[in-house]
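Note that one protein chain of the assembly has been removed; the remaining protein chains are unaltered in position.
== chain A ==
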Amino acid sequence: MISRIKTAIFFLLFISSLCAQDVNMAAIDGGTFVPLYGATNKKPVKVAPFKLDVYPVTYEQYLAFVKKYPEYSRSKMKGLFADKSYLSQWKSDFDFGKNNLSNAPITNVSWFAAKKYCECQGKRLPTMDEWEFVAMADEKRVDARTKEEFNKYIMSWYEKPNAYANPIGKTFKNYWGVYDMHGLVWEWTADFNSIFLSGESRKDKATDKNLFCGSGSVNATDLMNYAAFMRYAFRGSLKANYTTRNLGFRCAKD
């Protein structure tokens, strides 16, 4: 009997280790913060504890997904869910080619594809607040947004082209043990379509003055606002079927 239980437990552990996607996830304690955008009257937003992938999803991982769900391969992907540049850097449906490193972050994926990928791992896309909460940490602090070097680092990446070709895990490990929130690729969030920008083509959206503060000067707070503004403005310009060369994703879990 006991040996049988032992076998069963071993079997269970074996299976769970096979399926465990949590290995490369970092536990985020949660907390409150005031995001640049999205807080009503600048009141702090609460982020509940959750788990976040330590790295963005890579070519190798995405290839495994596409092999398992061929309807997400380049030639089978439906136009409703991704535009024409979906995986356009790949050699063929099941070959990402020699120019792309297997451990580089996957890009040219739509929101629908990213969402589905996460769902099929038993995960989900992080919300914008969750993503921004983790992204404000540097190596030592939960919130490094007012630190000048931190903002300069982010801004210098925004100026660098082609960072998306680099392998994952080469930027800094932040307070939560998460890599590549800055310095590699932009990332999809679950609720990217909750941003309202004034001055863009859609005439009827509510505006948010927070988005337009302090872009003219160069002290640390303004740099911080400017960096965050770039991210929110980028998200605000996206549609769910868009794919671009510098936009990837990672998954989260409750």
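Quick note on the criterion: a contact is a pair of C-beta atoms (placed from the backbone, for glycine too) under 8 Å apart; a residue touches a chain by one contact, two chains touch by 3 or more; residues count from 1.
We take it that contacts and distances are computed from a predicted model.
Enquirer: What is the missing chain called in its UniProt entry, if the choices are "Phosphate import ATP-binding protein PstB", "Protein SCO1/2", "Potassium channel protein" or "Branched-chain amino acid ABC transporter permease"?
Expert: Its record in UniProt gives the absent chain the protein name "Protein SCO1/2".
Enquirer: Could you tell which one of A:Lys91, A:Lys170 or A:Lys239 touches the chain left off the display?
Expert: A:Lys239
Enquirer: For the chain left out of this view, which of A:Tyr69, A:Tyr158, A:Phe172 or A:Phe234 touches it?
Expert: The one listed residue touching the chain not shown is A:Tyr69.
Enquirer: Mind listing the chain A residues that contact the chain we can't see here?
Expert: 1, 4-5, 8-9, 11-12, 15, 19, 38, 40, 68-69, 78-81, 111-112, 115-116, 119-120, 122, 190-191, 193-196, 202-206, 236, 239-240
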